[in-house]
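Here the complex is missing a single protein chain, while all its other protein chains stay put.
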Amino acid sequence: MFSMKKRLFTIASIATFGILLGGCAATAPDDGTISIWVDAARVPAVDALQAKYPDMKLEVNTISNTGGSSGLKQQFTLFNQSGEGWPDVIFFGALDDIAWAASDPVDYAMDVSSVMSSDYWDGYSDAAIAPCILDGATVCVRNDQAQDVLWYNKTMFDQWGYTPPTTWEEYESLSLDIADNHPGYFTGLVGDALTTARYLWPSECPTNVRVDAETVKIDLEDSSCTRVKDMLNTLVEAGVVSAGGAFDSEVADKVGPNLVMTPGATWFGNYLFRDTFKVPAGQISASLPLAWEGEQPSTGNEGGGLWVASKHVADSKLGDVETILEFMTTDSSWQVELSTGFPAHGSVQDAWLAKQAADGYFADPDTVSEVFLEAGAMVAPYSLLNYNTGDVYTRTVAAKLASGGTFAEGWEDFASELPKEAKTFGYTVATK
Amino acid sequence: MTNKLSASVAGGTESPLLRRRSGFAHRRSESMGAYTLLLPFLLLLLLAGLIPAAYALWTSLVNRTGSFAGIDNYVNVVTDFRFTSTFLNVFATMVLYVPLIVIIAVVFALLIHASSRRLSASVRFIFYLPGAFAGIANFVLWLYILDPTVSPVRWIWSVLGYDSLGEVAQGSNVPMILSLILLFQGVGSWMLIVYGALNTIPEELIEAAELDGANAFQRAWLIVLPILKPWIAYLSIMNIAYALQLFLEPTLLGNATNGKISPEWTPNQLSFTFAYGVGDLGAAAAMSIILLVLTLGIGLFIVTRTDLFGDAE
Partner (left out) sequence: MMTTSSARLSKAARIATLLAASAVFVYLVSAFLLAAFRSQGDVVAGGIIDGLSFQNLVYNWQQIVGFGSGVFLIWLQNSLIVALFAAAVAVFAAVSGGYALARLRFAGRKSILFATLLTMVIPNTVLVIPIFLGVAAVGMVGKLLPVIIIMAFFPFGVYLAFIHFSSAMPKELVEAARVDGCSELGIFARIALPISKQPIALVFFFAFVADWTNYFLPLVLLPSTKSTTVPVGLQQMISQSQLYDPTAAAGLNVELYIPQLVLAALVQAIPVLIVFLSVQRYLVRGVTVGAVKG
């Protein structure tokens, strides 16, 4: 004795659910479509790829590299649970991502050492491909190198009679000089997640040294760390190093245009100075990374993206995947024409540098080119682990600075939180 | 069941033998009818409530390889270096938010109740409107308000000396900001609820007080508020439970400040990190169970100790 209304509703619901079920059971069509996940900045790369290979079937998904990588990790946890859904190729903007993507429990990355030719591998310097080598396997290919160099405003320096420093000690005293004689100008940024790469990595401060698969060494009391802390504390107090971050919009407006010196990645030149801070052409130049007095110069990497292929790719698609990896790292229509980052693969570096010189943005492009090339070989060894030192830095030191505290106070929080973060990821923390 | 049936049938019947048989048949068909009508809801309760809760419990008691781990996951969760701070954070937010929303909802309900119909209707609509911008839409609104570079009330931020969103949303301000965000979207609905309750108070009671010489304030304080007490309790407790499970707003604030607010600011965020950041599903499940027990406790308190659901018996 169901009313007509109710019966109709029941039928309608069941029918619709059926449609939904059917419609939603969208299994990936295995017609050779390659699924490729990139961040917004790499979409032009995929466009270039498609332009060169119009017959290749690509399915593009844009991902966000911010908000920690737990958004990505979430999806990969999911794929492992359900046994499907992995992208065939993915771009990681942050180096740390390869650590979790290539190890248990995610275990997603394909070992491409035998997939690419030996000629191809010869094109990579050891430093350039280092982040991709994990336990003897090569689990990714490097898109760009983001080695830190010392950026400075040559026009202002010439005007003030300065020459770029070669040691960190000189950097500190020059910054204090600028603070006294030219207030309102800045010589560094310490408010973003790449600060640790920019200042701590070159000093070889042990924030994440892989001892073995389960153990990490963290020792922020080491002199290699405290010397950076003291220097930055002094400079932030003096107001000459900004508590803002490279990606803050306030920095873009107020600090960036007056940033006359800073260590920074190769992409600072175009991406930050030219496009974001809009410093006029012909002013910015770069010099070699700094050294601590009596030591060899060494530098860090602020990113430098990775292209990763999935272990789960069907054999029939392997050829296309190899083509994609090779294109993304060596094809000039992307690497030279469009990419704002210094190419990691040797075969396109000169062409990229030549284009930069032709664009005429830097004050002395030849020097900048040389500096980029040399600095590439100065990158200090660095372990990539499941936790992100930069993220911990941001929510301790950068947060403290934003609430009006000092760098040293924030550092205390940083020093106490970093080992705890490592432990939640299952690492045992050693201090020696 | 048979005893209850016969007992209820036996009371108030005329010809026991005849009635008993048809009464029993009635009872059975009534029960069957009831269960049929309740079936959809009970099924949903099973699928969305009981089964997940049971699965969570099981997951929280095993380790990654599937073998029984006892309370290990719970110990890990409770001793995690962020566990206490998540609860301190939501507590700091609650301490601001709950009193504010209760006071504002009650005071404005009283004010509206005493107003003319037109004013009352207009104000009710205006206050309720932000409720339509719930969740993320409300957050976008507050991104606009909180960022000194674009805010329509930027003079407030310049008086406080803030130049950037990062400064406005610095650690010590976060509980207040969250309270404001929640208040804006919530006060309208709660005010309507209290207003509805006010409408159930008999006019004569209030008029009598007025004749006795009580002014508006005394009438509110001495007569209306005591009657509203169960509603105030309900309001408070519901919002405590709501603050306890905060996730969206702190996460988005963290995004908007480029990571300066910890992604594990609240308990729910911590559970999320356990699940997806670290990949420790046992810990995530344990955290969920802890939150479930807490909110169940709150629920039990409301249902059994307040008078609001007396009519449900």
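To keep things simple, chains are lettered A and B as they appear, and every chain counts its residues starting from 1.
Keep in mind that, in the parts below, a residue touches a chain if its C-beta (ideal position, glycine included) is under 8 Å from a C-beta of that chain, and two chains touch if they have at least 3 such contacts.
None of the values given here were measured: they were computed from a predicted structure.
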item	value
Displayed chains contacting the withheld chain	A, B
Contact residue for the chain not shown (choose from B:77, B:244 or B:278)	B:244
Hidden-chain contact residue, picked from the options B:74, B:97, B:127 or B:157	B:127
Residues of subunit B in contact with the chain not shown	1, 4, 8, 26-27, 29-38, 40-42, 44-45, 47-49, 51-53, 55-56, 59, 108, 111-112, 114-115, 119, 122-123, 126-130, 132-137, 140-141, 143-145, 147, 149-150, 152-154, 184, 186, 189-190, 192-197, 199-200, 213, 215-217, 237-238, 241-242, 244-245, 247-248, 251-252, 255-256, 258, 268, 271-272, 275, 281, 284-285, 287-288, 291-292, 295-296, 298-300, 302-303, 308-309, 311-313
Contact set of subunit A toward the excluded chain (per top definition)	1-3, 5-6, 9, 13, 16-17, 20-21, 24-25, 39-44, 61-67, 71, 74-75, 78, 81-83, 85, 93, 247, 249, 252, 271, 275-276, 340
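Here, only the chains that are shown with their structure count from here on.
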item	value
Whole-Å gap between the CA centroids of subunit A and subunit B	41
Touching residues (chain side subunit A, partner subunit B) in the complex	66-68, 70-71, 73-74, 77, 105-106, 191-193, 244-245, 247-250, 253-254, 391, 394-395, 398-399, 402-404, 417, 420, 423-426
Residues of subunit B defined as touching subunit A within the complex	64, 80-81, 149, 163-164, 166-167, 170-172, 251, 254-255, 257-263, 272-273, 275-279
